[in-house]
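Here we show just some of the chains, and they stay where they sit in the whole.
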């Protein structure tokens, strides 16, 4: 429970589409915001996002969202490897708690200068470990 | 002063570009969020954005913004006509107050069912009038 990091997002008009609801791609934008804030607030490093590269993302759509709604995203670490880790996101409507989507992202520790994968630095590793949610 | 409506936005990584700063288009996304929240919070109508159509927007870029910054947008009404009105936006960096951009938007009262312009409804007109900033 305390291992979950939480943010709120406001649904912008530009994030909806002609079907009247939030466009499927916008959910991935919300999840990326959740990850960078998780890095910043939970790991204490605003620049942390710059040490990782996305290896995979998934999103399961459970219910539609609409313009001007306030949404809630809970983020946690579900797997921690040597070079990569997996985060899970749960998106809900703030007012009702209705589940809107579930997402995952696999992030790989990456050296952008030399363009190669690296081991997750040990200090960051311990911080991520403390956020790990046991199955 | 009290006529200014204020919101904060967090700069998402997806809103930056390969030049390392916030992409020029993202500022317009922030301004649209400021307008819909202004409609919602200052005029008491979450659906208000649906009664207007954009006639024109401008943005003057004053300084660069970066990922993970918190920005502040002040919005006010600078002109109120029969069928349209103009809002002005000032975007600053929250922490330092540094001015990042100024923007305007001309919004026209629009009947999307019949696809034609209309006069601004009188009740909304009075609310917008109370937000008008005199030159």
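The chains carry the letters A and B, assigned in the order they are written, with residues numbered from 1 in each.
We take it that contacts are C-beta pairs under 8 Å (C-beta built on N, C-alpha and C of every residue); 3 or more make two chains touch, one makes a residue touch a chain.
Since we're looking at a predicted model, the values are computed, not measured.
Here 2 copies sit in place, and the number of copies making up the whole complex of this structure is 4.
Criterion: only the chains that are shown with their structure count from here on.
Centre-to-centre separation of chain A and chain B, using mean CA positions: 28 Å. The part of chain A that touches chain B in the complex is made up of residues 10, 12-14, 29, 32-33, 36-37, 40, 46-47, 49, 67-68.
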